[in-house]
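Only a single protein chain was left out; the remaining protein chains are all shown in position.
Showing chain A:
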Amino acid sequence: MALPLPTGLVPTEVAFLCEMEMVTIVPRQRLESITLLSGKTPALRPPHRAELPLWLALLLKKQRRANIVPPPWLLPASLQDLVNQETNIDPEAFSPPPPPPMRSDGYGAAHSYTQHSTNPADVVLAPPFLPSCTQGAPSGYLPYHWLEMAETLLAHAADDIPGAADARALLRDLQEVRAAKMRGSTRHLEGGGGVLNLRGVGAMELAESRGFVLGIVDGVRKLGASVEASRREEEEEEREGGGGGGDSDDEMEF
């Protein structure tokens, strides 16, 4: 019998992975560098800012040893822009994911990180290696772990976030708007295309809607199975008629 676990990551697992994301903190006490499995943490010297993984930042925050600097996209103005983008500017698609990080070269031009590295394969531009929740993250774009990061920061570091109450309300709006889009996006499956565009959808939203989206894709596939089979047969016949009778072994071709 099948394992009774759901396929894919569940919300708690997504939230656990989110704790690997780097955030910017302002330390209030000196702390020497700690050697962790993921590498050494920077030595903390107040008032210099440093980047730490979220779990360590939360630990220091709870011990009142540091303050967390919220990522720019979590500020109410940025969230307001995002809600506007989702509802008015583009009521169909999700808001786009953040652009790949760029670095200025001092001559007024910007280059992507990969050009500076000697080996482009060294730089992995995917969560959690993308600095998407630090101080330098672009404002107005939702990163992959936006919902869980925002919820965690609002729960534990609300006093560090300017306009936390507004941000919380705007997050609720954003979440509802995007959930409605996720529900509506399935109607593109009606024609039998079988492709859903999930660009810009966050990890928590994926975990939330995975069961629904998989269920509906599976249902559409089952309903269309007989028509699909007859279409395959027709194509097969056409090809055999045109190509002078091909081998029956190449049925796997599309």
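Heads up, the rule we're going with is that a residue touches a chain if its C-beta (ideal position, glycine included) is under 8 Å from a C-beta of that chain, and two chains touch if they have at least 3 such contacts; residues count from 1.
The criterion applied here is as follows: contacts and distances are computed from a predicted model.
Enquirer: Can you tell which of "Autophagy protein 5", "Exoribonuclease phosphorolytic domain-containing protein", "Ubiquitin-like protein ATG12" or "DNA replication complex GINS protein PSF3" UniProt lists for the chain that's not drawn?
Expert: "DNA replication complex GINS protein PSF3"
Enquirer: Which residue from A:Ile34, A:Ile89, A:Ala155 or A:Leu198 sits in contact with the chain not drawn here?
Expert: A:Ala155
Enquirer: Based on the whole complex, identify which of A:Arg28, A:Arg210 or A:Arg239 touches the chain you can't see.
Expert: A:Arg210
Enquirer: In the full complex, which bits of chain A touch the chain not displayed? Write them out.
Expert: 6, 10-12, 15, 148, 151-152, 155-156, 179, 182-184, 186-187, 189-190, 192, 204, 207-212, 214-216, 219-220, 222-227, 230
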